[in-house]
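Here it is: the structure, laid out below.
With one protein chain removed, the remaining protein chains of the complex are shown where they sit.
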Amino acid sequence: MEAKKIGCYICTGCGIGEALNVAALEKVASKEQKIPVTKSHPFLCGTEGIALIRQDMANEGVNALLIAACSHRNKTDEFEFNIPLLDRVDLRDKVLWVLEDGSKDSTAKEDLQMMAADYLRMGSVKLKKMNAPDPFLESGFSKDVLVVGGGVAGLTAAKEVADTGYRAILVEKSDQLGGMVARMHKTTPTLPPYRTLEDNPVQGLIAAVEGHSRIKIYKGAAIHKTQGAPGLFDVTIHAGGTETTERVGSIVLTTGYNLYDPAKLDKKLGYGSSPDVVTSLEFEEMAKAGKIVRKSDGKPAKRVAFSLCAGQRDSNHLEYCSAACCSYSLKHALYLMEQYADASAYILFQELRTPGQMEEFYRRVQEEGGVIIKGDVEKVEKAAAGGLTVQIHDKLVRGKEQLEVDLLVLATGMVSSVDTTDPNNPSPVGQVAEDAARYVLNLQYRQGRSMPELKWGFPDSHFICFPYETRRTGIYAAGPARRPMGIAETITDATGAALKAIQVVESVARGAAVHPRSGDLSYPSFRAEGCTQCKRCTEECPFGAINEDEKGNPLFNPTRCRRCGTCMGACPQKIISFANYSVDMIGSMLKEVEVPAEDEEKPRILLFACVNDAIPALDMVGQNRSKLSPYIRIIPLRCMGSMNLVWVADAMSSGFDGVLLMGCRHGDDYQCHNVRGSSLAETRLSKVSETLDRLQLESDRVKMVEVNIMDADTLPQLINDFAAQIASLAPNPYKEF
Amino acid sequence: MAYDLSFARDVYKNSEMGHWIKMCKQCGVCAGSCPLGPHWEFSPRQLFQMVRAGKKEEVLKSHSMWMCTSCYNCIVRCPRGLPITHIVHGLARYASVKGYADPDQVTNRFATRIFWTNIVSTGRVGEAMLTMRLYFVDGIAAGIKQGLEMKDSALGMLKAKRLNPIPLRGKIKGYAGFQAMLTKAQELEEKRESGV
Amino acid sequence: MADDQAAGQTILVVGGGISGLTAAVEAAEVGYKVLLVEKDPHLGGRVAQHYQYFPKLCSPSCGLEINYQRVKNNPLIRVMTLAEVEDIQGTEGNYTVRIRQNPRFVTEKCTGCGDCSRACTVTVPNPFNFGMNEIKAIRASHAMAYPGHYFMDAAYARSAEAQTLVSVCPVGAIDPNMSATTLEEKVGSIVWATGWQPYDAEKIQPYGFGRFANVSTNMRFERLANTYGPTGGTLTRPSDGKEIKNIAFIQCAGSRDHNHLPFCSRVCCLASMKQATYVRSQFPDAKVTIYYIDLRAMDRYEGFQKKVEADPSITWIKSKPARIDEDPVTKDPIVVGENTLTGVRYADPYDMVVLATGMEPNSATTARVPAQAVAYDEYGFVVKGGQVLSTGCTATPLDVAAAVQAGTAVALKAIQSAARRG
Partner (left out) sequence: MKEYTFFPGCSSEKSASAANMEHSVQSMCKMLGIQLNEIDDWNCCSASIGYAGGGQLPRLAMSARNFALAKQQRGNTDLVATCAACWLAMRETAERMEHEPEVKADINTALKEANLSYDGGIKTRHLVEVLIEDVGWDVLKSKVKKPLQGLKVAGYVGCQTNRPFGIVGESYENPLYLDKMIEATGAIAVPYPKKVSCCGGALMFTEVEKSCALVRDLLQCAVDNGAEVIVTPCPVCQLNVEVYQGKINQMFGTQFNIPVVYYSQLFVLAWGGSWEEAALHQQVVPADALRRFA
């Protein structure tokens, strides 16, 4: 690879030229930082400015660019040169716009210049330390997709994958495909006018999948082992007594749901007390079989009560709502009324939930005579004449009422079938065959065999904005496995998961990362000899990307990696780094800041800011022209998770008076794009006082705060208060060294 | 037995606009829209749920339906498009025809015995006669009392030539046909109401 | 691309809200060319106007920012703002579309320095804040707007002052004489993701929006709570600037109503619960009342309902209020109706009443699909069966997470469709 030749280009537009001594800045770059090519231009992002840069690239052999202008979030198209080595120094938004205009006041002018120069220095060093990432590419990457679970979600995912031209391998634990939906009679309307029941789609799906040239199916199968990583998963499948290993690129988890065990329900609902108390699935099967009858004596069941929320929305059972039961129960009422002209269907609801166009289906069921009752079942007894007497608390006519019915149907809720576990207490990886039944994928991951859960056993990790993400790269859950949902939504969801599965294999083939740093070609490399087997990296990786050998040395899986740098931040030995991001790089940057001598009374405060939220927020502070302390120096981090404690020590020993870290919200409603980055940083910082004590410094010189992207209005005070508080302390004694 | 639907089904079929009762989703907008709302023992939506719950006696004996001023607020606001005013009128009629309605309920009495007789006897409302009958329905004494209470207004009307104690006009010209038409209509109506 | 995949067929995505943005980015990250067309000057659609998302109470900008980064870093995505699709010809796999590019009056040269906006003396009702405050006639839509470069209101562009701004711009980016252009593009498949507009609350006459100063709507309330909103985020009411410490939310204001939107808009219940937390966190002594027919916090969102229900200062009344009156003196809105669980009638005054208005699909009104074969349902949602694929709230009312799922799913259907020769 040709030698790196850096070109530094300073834009003097947007008032930079007037406010700063650009000649002096050019000197910092050329003389002090020894940047071979240093130029300035009044309108760098304009056609001329860009042309100037391109000329140097063509004629001077410039192949690394340091662009000192505005925030890296502006003018990205203009400053796109398709080269890996480029860094932006923000002289406008984070210097000019946040400091007092120095036109009158000489100190202010001096502060402006110092800040600009420091950022130029840091940029120069960063670029010097930056190498072009060399993408992780291997022969043997597979683009096939493994789909686990052969219900509607799985069938859909497999079909969609195959229809897009990729090969799918479908694994189903039972002997036939179709899952839960195969046991259903008809499905709720999905098409206008949303009034009539639709034929069960499952047979059609099964036919399509079984007849598809690009789909391979394993039935009666269990996965005994899932080894490897995206592009390189080796999945050991046991079916019909034989073991096969398939190499796949990604995995779609569509194992669906189990119904909440009706035996666990409150006694008052009467399940088990009479055969005429049934679950909604039992009712489905009865309708599918043809005749709706009393289980007790086989007489036609014409009066049926449907009790919604049988366990759902109940902290003693399922805290969440199962989303589909209301519509399903309305459908069941319609089965009944379509079978018997003189039927009586009672829908006992808490909150009748028929979102979107399903409201029309609700109307249809009432039109047919279905009676809605907001009420609870309080007691169920066998009636003399057979059937049941159900005592309800009727909230609309306000009183206790006795219902005489032939059947009471309990709409039990959905429970995720994905085995999940707290990633902090992983189940041991070892011989897994014996409890294969317990685990779906049997991941051979150092952090455990299961999918880490977000809540209630559902395995997604970036709920709301990026619902497909999980903490196991290249493995996407879809359908009720990830959130209670009906058939129509499941089909959509499985289609989306199919796309993500294809997307990851294509990204892997390019050596590129997927969300949140999609397209990033860098990945961690590691200097084995320095490793002390402390296991921090393997334990802390939010995505379980790193395995261990028997000695406890980390085994990196680049295609599992999301490039957040948490491993790098965790490593006390500083032996994990990326081609374009390393402990040394950030360390060198902060050391490059010129720390004024004590008597100048210009403290220096280092500010580590997460690029995802804190940096955009700081840009907005600039847009608002809010003023910040001239003593701060900002270094953007990929994620707070990449924050290595050594930087704090470095900052202190090189004379910074304080360090402020700005990460994303953590806790239950975490906003960290890497799930645990900011919380891990906080945990590490809790140990920082030791470091400070060792240096005999006050521990409140270092502080971490949660910053939301919309905090531009509160940030200035937060930063300036910290600056004031630091200023109130004695200067850092290490300045002189 | 609660929620036995035989009563509801008869109302759906034989009470004017009764089938709409099926469609109520119990939002309560009707109750709040009614000018005499506080005077209803059961609001329209309560009546509807009670019909579905099979509470025949409570519904039909209740005075609630007779509280309707026919302001039509409920109709234009009902999110399910129930013609509530007409349903309530229907229930009142149903209660009256089936003999559940309290015969002494003032509006029932006036509507069925006075107003209707008044218009069918001539073909048009005779306002003087109507008010007289209304006042004297509880007997002479009560009538005079009522009359005296309203005498200022009555006198005012007389002065304004907007009330005529001696009806100018007898029956409408086509009264015979009018009556025959009504008889036939009533006959058809009874057939419908009896559910055959 | 997979072996037998006909590559290079561009996917047209119409609408740059969360659904369209997701569809575009997901398809492009598989390796397909995408043309993203947005009628506003910025991407982000409705979600950009929200203060926080339920249930995490976090800013939409956080997720939008990362999506914008994905757009910026992906050469396969071409974004057109202030653009509308006027005509669609051809068949699946081989469409020709005519796109109208409305003038921005500011070129890509713009550095976002803001000099023009500071020089501009004309203000207009701020559409991003539903006209609740004024904003300069040349501007960026809002603080997080992407693309970041400025635009000028067409009416202002015709003014004399607009011409004077030309010389104000240090980089010569302003051109008030810019005019609309149309261009033709060949695309393989089309995703319609034009989203929704808040149902016009004035049509819900009994609630007096437009007649009563202190009757507002849920979308307006999102702006009211926002730091960049008309009040800088302090919750005060229009009539007298009084702090909103006693507030009511009325659910199904227009939704589930045959006089208005017969369908359920799905998100309004959760939105009101979320907005209740805005009030409660800003004023610890505030009281909130929520009038509802059915509380619809589907699936995992139930957890959020439980959380909000735990707050004793929030009262829940199962009732569709009949009407709102206004106190002639205090201008307090008075909510009138019947509590269906107690049978008791109420007439309760509040500092402000927020109508939880529903989602009206733009495809029913301002964004009809200009193609020969389009399938709508009776409400104007675009459904299966026509030439274009629809997603997000163009197909059915959805919350953000579900819209992202749908947007991801439609990206795959669009990839398949683009490869198919009609």
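Chains: A, B and C, in written order; residue numbering restarts at 1 for each.
The working rule: a contact is a pair of C-beta atoms (placed from the backbone, for glycine too) under 8 Å apart; a residue touches a chain by one contact, two chains touch by 3 or more.
Since the structure is predicted, the reported quantities are computational estimates derived from the model, not experimental observations.
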{"item": "Contacts of the hidden chain among displayed chains", "value": "B, C"}
{"item": "Hidden-chain contact residue, picked from the options B:9, B:22 or B:93", "value": "B:93"}
{"item": "Touch criterion as defined above, residue of B:23, B:132 or B:157 at the omitted chain", "value": "B:157"}
{"item": "Contacts of subunit C with the absent chain, listed as residue ranges", "value": "205-206, 208, 211, 323, 325-326, 328"}
{"item": "Where the missing chain touches subunit B, by residue", "value": "16, 35-36, 39, 67-73, 75-76, 83, 85-86, 89-90, 92-93, 96-97, 106-113, 115-117, 119, 123-125, 127, 131, 134, 149-150, 152-153, 156-157, 159-164, 168-169, 172-174, 177-178, 180-186, 188-189, 192-193"}
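Convention: only the chains that are shown with their structure count from here on.
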{"item": "Pair joined by more contacting C-beta pairs (B-C or A-B)", "value": "B-C"}
{"item": "Identity of the most central chain, Cα criterion", "value": "C"}
{"item": "Identity of the chain that, by mean CA position, is farthest from subunit A", "value": "B"}
{"item": "Separation of mean Cα positions, subunit C and subunit A [Å, integer]", "value": "24"}
{"item": "Separation of subunit B from subunit C, taking each centre as the mean of its C-alpha atoms, in whole Å", "value": "49"}
{"item": "Chain centre separation (subunit A, subunit B; CA means) in Å", "value": "64"}
{"item": "Multi-partner residues of subunit C (each touching 2 or more other chains)", "value": "256, 340, 343"}
{"item": "Touching two or more other chains - residue numbers and ranges from subunit A", "value": "352, 396"}
{"item": "Residue ranges of subunit B in contact with subunit C within the complex", "value": "25-33, 37-38, 43, 45-46, 73, 76-77, 79-81"}
{"item": "Subunit A-touching residues of subunit C, taken from the complex the two chains share", "value": "1-5, 26-27, 29-31, 53, 55-59, 61-63, 65-66, 70, 72-75, 108-109, 111-114, 143-144, 148, 170-171, 227-228, 232-233, 256, 262-266, 294-303, 306, 340-343, 377-379, 381, 383-384, 396-398, 400-402, 404-409, 411-413, 415-416, 419"}
{"item": "Complex interface listing, subunit A residues touching subunit B", "value": "344, 346, 352, 362-363, 366-367, 369, 371-374, 392, 394, 396-397, 401-404"}
